[in-house]
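The structure that follows is given in the form of structure tokens.
All protein chains but one are shown at their positions in the complex.
The letters A and B name the chains in turn, as written, and every chain counts its residues from 1.
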Amino acid sequence: MGLARTLSMRALTLVAVLVLVVFFMVIILGATGTSDKILQAMVNEEVMMLRQSLAKTIKDPQELERVINIRKQELMEFYGLTKPWYVRLPDMAWRVLTLDLGKARTLKTFAGGNKVSDIVIERLTNTIILVTSATIISALIGLVLGVRIATKVGGILDRISSYMSAISYAIPTWWIGIILIMVFSFLLKLFPFGGLYSAPPPSDPYLRFLDLLWHSVLPVTTLVIASVGVWIYTTRTIVLNTAQEDFVNAARARGLPEELVRRRYIMRVAAPPILTNVILGLATSISGAILTETVFNWPGLGRLFYDAVLVMDEVVVIALTYIFTLVYVVARFLLEVLYVTLDPRVRY
Amino acid sequence: MLVRFREAFQEFWRLKVSKVGVVFLMILVFLSVYVVTSYPLDFGVRYWNNPAYWADYPKSAPPSWVNYFSDQKLPEHHVFIYNKPSDIISTESGRTLLYVFRLDFQADKSPTFISFTLENLTYYSDPLVARLNVTRPDGKNIELYRYIAPAPYAGESPPYKRFYDSPKRISITGDISVASVLARFLLREYNVSIKPSEINSIGQHTIVFSIPGPDKEFYVLKGEYIFMVSINTYDSRDYVGEVKLVIGGNVYGFMGTDSLGRDLSIGLLFGFPIALFIGIVTSTITTLLGAGLGIVGGYVGGKVDEVIQRAADFVNNIPLLPLLIFLAFILGQNMWILVFLLVAFGWPTLTIIVRSMVLQLKSSQFIEAAISLGAPRLWIMFRHIFPQVAPFIFAQLIFFTPTFILLEAALSFLGLGDPTMPTWGQILEYGFRSGGIYVGLWWWIIPPGLLIIWTAITFVLIALGMEPVVNPRLRRMK
Partner (left out) sequence: MIEMKKFLLIGVLLVLMLTVSPVITYAEVHQPTLSEYVPPHTKPGPASETLIYKSIALDVAPAALEAGEIDAYLFGLRSTVAAELAGKPEIKMISAPSGSYSIVLNPAPAPSGQLNPLSIPEVRIGLQYIVNREYITKEIFKGFAAPMVTFLSAYDPDYITIFDIVKNYDFRYDPEYAKKLVAEAMTKAGAVMREGKWYYGDQPVKLKFIIRIEDERRQIGDAIATDLEKLGFEVERLYHPFGVAIEKVYLTDPKDFEWHLYTEAWGKGAPEKYDSSTINQMCAPWFGYMPGWQDPSYWNYVNDEIDALGKKISLSEFQDLETRNKFYREATELCIHDSVRLWVATRLDAYILNPKIGGVTNDVGTGLRGTWNMREAWIPGKDTLVFGHLWVWTETTTWNWIGGFQDVYSVDVRKATHDSPIYRHPFTGLPIPFRASYEVETAGPFGKLIVPEGTYTWDAKEDRWVSVAGKEATSKVTWDLSRYFNSKWHHGQPITVADVLFYIASMIENTYDEDKAAMESAIAETVKVTLDKFVGIRIVDEKTVETYVNFWHFDTNYIAEFGSPLGIDYSIYYSETPPWELMAAMNELVFTKKQAAYGQTTAEKLGVPWLSVVLRDHAEMIKNVLDEFVQKDYFPENYFKLGDKVYATKSEAISRYRAAISWFNEHGHMQISNGPYYLNKFDSAAQYAELKAFRDPTYPFKPGDWYYGEPEKIEIIDVKVGDVRAGDEVTFTAELAGPGTLGAKYLVVNPSTGQVLLFGEAEKVSPTTFKIKLSKGFTWETGPGTYNLIVGAYSDQVAFVSEAIESFNILKYEVAPATVTKTVVETTSIVSTVATTPVEVIGVFAVILIVAVALTAIFSRRMKPIGQPK
């Protein structure tokens, strides 16, 4: 019984955290007056440009003034400035929480639709191709190498791996991205400079997918270079720690073959923390890599969040925060369940 | 306590990784100390961000050691400064001060610009008239420019002081009247007719240093050039402070210059103290805050632990980078806000780990013994729990530093860094925004990136070195 109760308690707190994060976002957007400031600035900029071009045709000052005021009122409504933030944002947040994401103000899907859910789904596929695959690749490399290195601590491989993970940990992803573009696109002309497809995009779906893969090689390599070091290092440390546990030594003392000890004792206990990292890594990868997506002109979720903040498309900002946190919270809950079932020692 | 520390240090020192890390750290600290002592603290605002200061530097020039690699010799950057005239010719109407500059020019390409600067002029009667002319290796002489110092203003009494707090820089390059002088020179000497506007686009400096080919191409004329600035003075008390002539080179210094002519070696040097400062200060505060909350949460337990855990969960779940962009966008961009934000969102990971460690420690015998002896909670936490956790916390502190250095660089790259500070992230951001990257200005992009990596690696290596100290089991293995 204890297990169900604690898990449900855990679920409740995570949901509370989810709601809190969304309303925290509303407070930052609204209370600090940011969204009003930026939206008002955008209205002002648009009215100034309109006045500059209108003055060429409308010569009479009164007429110009009248038309400009109507246009300004129209824009105020368009940007939602007619409603104060504490009315506008909370109801937006409430609609997002009840999964009715509604319509974006300026951002659109490539086909022209402005339903937030369509925009997110469209960008999600790009992020998955880029960031999630990079996370999986570097996780796999990390696991394979991590475990191999952990068994032969102190060997040359171990020392080299620690240097590599140090370098990989310290590399700024976006910088290595720029260097890869300079070398492989600018100098060697092997890969495209960025973007999703080459222009004109191949029409038949199979070629179009290949074209997409060809475009994703450099960005994925960038992300792998920057994160593989961390994966190797963490896996190696976890496996090393479990390898020292008493019950492992006991097993060896009982004369069990090394292979059996490694598989049944070390790996079985090391599995949950490694799994934790993999799941958490996947969850955070959804939020995309803003910097890499910027350098490679890759329209993923990270880039979408950055554009939404620049254009102050409030609905999209709140919706994306909600989605990122939701995915993360679900991942953590999954971990709780996994943790309990897999590792007998942990009992609440 | 001290013995344990010495022993731990010996353990740390045995690893090659830590030796390399410490050497690097020493170099970084030395460089930072050198920069802080030899450069004014407001260097960022007064010099780095003051474009006029770099007017006489070549723009987007690669480092001068590039010449060793390529057969085509690029012209060096020459600055001649005179504070006394080399000759004086006195005529009936007054003295003419002559400043002669000799330049043996052997490069394969013409210089990038020519300019001369006058400073601290004083005259008592008629305004001084300065002329610049050049005698080329082929013996041809051109009077390039004639400049008349500003006349006395209404109600001003002699001595008339000019260009004391801001020197007068006259650029030959891009000057329309010089273009028409050169157009006439080419017509007279080589019977080549080129419109002044075309000369302006080819560059006056190119024409001065070369001979016209048949189809309007220009070939560099090597040999000795004699530049002469002659200043007519009309009163014996007239005085000229300094005359400077600059022949703009195509390469410059140890690290080259960026598109504004700023000497990158100075900018990169200035990056050291800031990177260290941001990295260390932010990680120290974050670690202390995180560990503190972890210990309190873990040890005290109950309501307090629950609150801290949920807060940690809450902060941990917020997507960090997008939010940082957002807040930097609103709160404005200065280093202190950046540090505050990094701390505010950096502490939870450590708190969660430390709490789980403290939970295990709490149930150990000697803690129970201390409690039974009636030791106050604070004393226990500080005296018993903290030393156990200290090595791990210190390792985390080291490990966090590179994370924050990279985060600062990332934010600067997105244009949200502190604009008054020439950090490496700022230099890279300007390189990326001005498109220098894609035109092959590699000396502007690669060094800052490498320096970021080098500083970050230093701390990662030290952290790796500390691993056995922190994790006793690992030590036993070896």
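We adopt the following convention: a contact is a pair of C-beta atoms (placed from the backbone, for glycine too) under 8 Å apart; a residue touches a chain by one contact, two chains touch by 3 or more.
All of these numbers come straight from a predicted model, not from anything done at the bench.
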Hey, which of B:L186, B:V240 or B:L269 is the one touching the hidden chain? B:L269
Would you write out the residues of chain A that touch the absent chain, in ascending order? 34, 37-38, 40-42, 44-45, 48-61, 63-64, 66-68, 70-71, 74-75, 77-78, 103, 105-108, 110-114, 141, 145, 160-161, 164, 168, 179, 182-183, 185-187, 189, 193-197, 199-201, 225, 228, 297, 312
Positions on chain B contacted by the hidden chain, ascending: 10, 13-14, 19, 22-23, 26-27, 30-31, 34, 45-46, 49-52, 55, 59-60, 62, 64, 66-67, 69-70, 72, 74, 76-93, 100-102, 108-110, 127, 129, 146, 148-151, 153, 156, 162-166, 169, 171, 173-174, 176-177, 180, 183-184, 195-198, 201-202, 206, 210, 216-220, 250, 252-255, 259-261, 263, 265-266, 269, 329-330, 332-333, 415, 419-420, 432-442, 446
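Just so it is clear, only the chains that are shown with their structure count from here on.
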Chain B-facing residues of chain A, complex: 13-14, 16-18, 20-21, 24, 28, 32, 34, 153-154, 159, 162-163, 165-167, 169-172, 174-176, 178-179, 181-182, 186, 237, 240-241, 244, 287, 290-291, 294, 302, 305-306, 309, 317, 320-321, 324-325, 328-329, 332
Can you list the residues on chain B that touch chain A in the complex? 16-17, 310, 313-314, 317-319, 321-322, 325-327, 329-330, 402, 406, 409-410, 413-414, 428, 432, 437-438, 440, 442, 445-446, 449, 452-453, 456-457, 460-461, 464, 467, 471, 473-474, 476-478
